[in-house]
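Every protein chain except one is present and positioned as in the full complex.
Moving on to subunit A:
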Amino acid sequence: MAATFFGEVVKAPCRAGTEDQEEEEEGRRETAEDREVRRQLARKREVRLFRRQTKTSLDVSLLEKYPCSKFIIAIGNNAVAFLSSFVMNSGVWEEVGCAKLWNEWCRTTDTTHLSPAEAFCVFYHLKSSPSVLLCQCSCYVAEDQQYQWLEKVFGSCARKNMQVTLLTCRHVTDYKTSESISSLHSPFLKALKTQNFKEPPCCSLLEQPNIVHDLPAAVLSYCQVWKIPAVLYLCYTDVMKLDLITVEAFKPILSSRSLKGLVKNIPQSTEILKKLMTTNEIQSNIYT
């Protein structure tokens, strides 16, 4: 027993480990209420995949229903804006699914007209070539939800003949280098690939000790385990919100094999990107 500063008497933990064990266990035992709260929280944090048009949820994983040879995933608003302007405007894409999730950082939106500044996770396939799948994910997927997301999208069996390309951004202050930060010309692109990805990437590889975080890391790890060729293009930028210069930093990827056939009119795409920026620019007057 010990007394705290406030005069309350508390049980001091016993180093011997054997005394008072039963009493401690009683305290730790879950009540029905605890279990109910835990169940409700788990239900709230569930990642649901469904078709927005029919409002029906998918009973199998997305890739099982729509097998693909090329899967391009944009995570974060700048990566999403890049794919919207350069890839999605060069063909007819049909929505095949949408992920709905909630966590402390974001809640996916239900609106029909999605702008890269909002939180959503939508999957499309190219009408003219349905084996090309695209994912626009501008919401934050929490650590406990990443596994669910992977299960619902990739499923739990190996996918053959598929290549995955990921695009995402990270703040340049997370980039570890022995050079001085002022000599870095951000935004800049770095690549990280799985063992089975044999093509040369469009930029230099990410050096140690830098690591990838969140959903892109989960997807890359999944691809490495299941021997799927995958490459992540990570843009280090000093502006994390929707920004023209950051989005344009992804341009070298347009020459990669996975995107080459999908991008048609680059000058037009640049115009579309500029329009997207002006309509979505958060009118912050803090900086002039």
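Convention: a contact is a pair of C-beta atoms (placed from the backbone, for glycine too) under 8 Å apart; a residue touches a chain by one contact, two chains touch by 3 or more; residues count from 1.
Simple rule for what comes next: contacts and distances are computed from a predicted model.
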item: Protein name, per the UniProt record, of whichever chain is missing from view ("Proteasome subunit alpha type", "Large ribosomal subunit protein uL24m", "Serine/threonine protein phosphatase 2A regulatory subunit" or "Transcription factor IIIB 50 kDa subunit"); value: "Proteasome subunit alpha type"
item: Among A:E95, A:E151 or A:D238, residue touching the chain not depicted; value: A:D238
item: Footprint left on subunit A by the chain that the document does not show; value: 185, 238-239, 244-245, 274, 278, 281, 283, 285-288
